[in-house]
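A short worksheet on the structure shown next.
Missing here is one protein chain; the remaining ones are kept as they sit in the complex.
For chain A:
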Amino acid sequence: MDQTFLVNVFGSCDRCFKQRALRPKSEQLNYCSLCAEIVKATEGLRLSQMLSSYSQSILCLVLAVHQVAERVEALGQFVMKTRRTLKGHGNKVLCMDWCKDKRRLVSSSQDGKVIVWDSFTTNKEHAVTMPCTWVMACAYAPSGCAIACGGLDNKCSVYPLTFDKNENMAAKKKSSVAMHTNYLSACSFTNSDMQILTASGDGTCALWDVESGQLLQSFHGHGADVLCLDLAPSETGNTFVSGGCDKKAMVWDMRSGQCVQAFETHESDINSVRYYPSGDAFASGSDDATCRLYDLRADREVAIYSKESIIFGASSVDFSLSGRLLFAGYNDYTINVWDVLKGSRVSILFGHENRVSTLRVSPDGTAFCSGSWDHTLRLGWAWAAKREL
């Protein structure tokens, strides 16, 4: 291997302006070793964003690289309201998921109905009646061609979506993909339609092959029911985080089945976990009425989002596209929007008449959808007020 001599040049770093030992870079820029690492890391982040994103707007970020803000700017005033209401479920809505086309979504309810909606026209496109009640988990396949759902039947079933009126969707269902020994609390497809990750009340998570129903990997470690899971957005990473009734949030390696990190600072059941868009952190919502942000590299909790007036548990959390806002749905029928960096609440949204059970931001980040025990789903997005100021 070639060995280049490291010349110790001392001088002013072009990035932090401190007197340090410099590592010469090609384009007449000299960085100290710390800054060199930081620049390399941000470049890496940009590349992974480029490779993993599906929309052109993400590429525009590269513009902002040269304008890194050193101070946290206060968020401007903006108003968010319910813009669409999806009515059609006859009972409590328990779970929902967006399709990657940013427009369709699937929702499941207590009476066993699973409905696919077009959120723009508010039409129902498909409906399936499951043979069980309390369908607590549903997911849209990445291709948009199938949905997965499960609940008190302890199974996860995959339904291919068909528009042929002669075909009965229930009859087309694949044999149950996942078999647990207690209720299914969460499910998610991995990057393709072929694998599905499930979490269950039996305290385990599992990775399944959809085609054969084979168990590929199981994850043991939670001391009680697992209530939620989320897959890491990183392209090279192979991890996911899960939260349970044992108040623990655990990060798992999908290949080995081992728990690589665990966090236990919540005071009650963790109802929802969601990764920060960069994949370096995740947020959790719990029955103790707080949401918390955990940093994976620092290996600890870094922020708590709570207020004395909020005493009901958070059932569902999700980040906005940039990660600046955290949307959380609560059991007191409201949605609170938090400023992730400042830790303060930006907005509180009313509208639901019973507890908010599920909340997801759309894949392009333009809207969010919340499902509630009041049988409805509501779509909201923001109007920017007074942008001239």
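Odds and ends about this structure:
Following the convention adopted for this analysis, contacts are C-beta pairs under 8 Å (C-beta built on N, C-alpha and C of every residue); 3 or more make two chains touch, one makes a residue touch a chain; residues count from 1.
Keep in mind that, in the parts below, contacts and distances are computed from a predicted model.
Per its UniProt record, the hidden chain corresponds to "Regulator of G protein signaling 11" from the list "Regulator of G protein signaling 11", "Transcription factor IBH1-like", "Magnesium transporter protein 1" or "AP complex subunit sigma". Only one of the listed residues, A:Gln19, A:Ser33 or A:Asn191, touches the absent chain: A:Asn191.
When the full complex is taken into account, the listed residue touching the unshown chain is A:Ala141, out of A:Ala36, A:Ile115, A:Ala141 or A:Leu359. Of the options A:Gly203, A:Gly243 or A:Gly371, the residue whose C-beta touches the omitted chain is A:Gly203.
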